[in-house]
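Take a look at the following structure, please.
For this view, one protein chain was removed and the others were kept in their places.
After this line comes subunit A, so read on.
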Amino acid sequence: MIDFSILINNLDTYLEGFKNTIFASIIGLVGSFIIGVIVAVMRIAPIKPLNWIGTVYVEFIRNIPLLIIAFFFYVGLPAVGVTLSGFVAGTIALSIYTASFIAEAIRAGIQSVPKGQMEAARSSGLTYVQAMRTIILPQAIKIVIPPIGNQFINLVKNSSILGIIAGLDLMYFGDIVSSHTFVTFDVYIFVALFYLVLTIPLSLGVGYLEKRLARNH
């Protein structure tokens, strides 16, 4: 049987970590989305050097383990005189890592809109930006919601790397509870439950959005 007294006796510690995991996730969500959109636009804009920068970003970042990116910000930067807290370093790493996947999802979504749509819009005299905003992006968004939702769920789970670099998140405090109580199994069951509290509503929300967007033409 799972020992609920561990949860009850250490509730404050759990909640402190839970709070920080929520913060890291929200900042990561917003940050990765903004960076992702910028990188995606760089990859498809009709300007060669921007394409290259975007491609290098995506191929570089998404092919390095997240943990190493986090280490770079946490233990690498102090070597050149920049010291970040575990929370800040981890959240930055989380954002730029997830952004590379989001950029790819957005790029694929935009490119899956038939070419004729852009041609029709441009040939009627709209500018590239107008055509993007009114014709391409509204169609791309429906295609992009499910993969981005998946990335957001991954982001919340991946935020557990903060635990390794003293990021004061759920995982970090889980470790602390475990080392105080000498219990391992039950402690991490509760950690997992806290993550589910975040990810299941997120998952349902994405599903709902997907259905709603599919309904209107």
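As a convention for this text, a contact is a pair of C-beta atoms (placed from the backbone, for glycine too) under 8 Å apart; a residue touches a chain by one contact, two chains touch by 3 or more; residues count from 1.
One rule holds in what follows: contacts and distances are computed from a predicted model.
Name of the non-displayed chain as stated in its UniProt record, restricted to "Fe-S cluster assembly ATPase SufC", "Alkylation response protein AidB-like acyl-CoA dehydrogenase", "3-isopropylmalate dehydratase small subunit" or "Amino acid ABC transporter ATP-binding protein": "Amino acid ABC transporter ATP-binding protein".
Checked against the full complex, the one of A:T83, A:S112, A:T127 or A:S179 touching the unshown chain is A:T127.
Where subunit A meets the omitted chain, the residues involved are 114, 116-117, 119-127, 130, 134-135, 138-139, 216-217.
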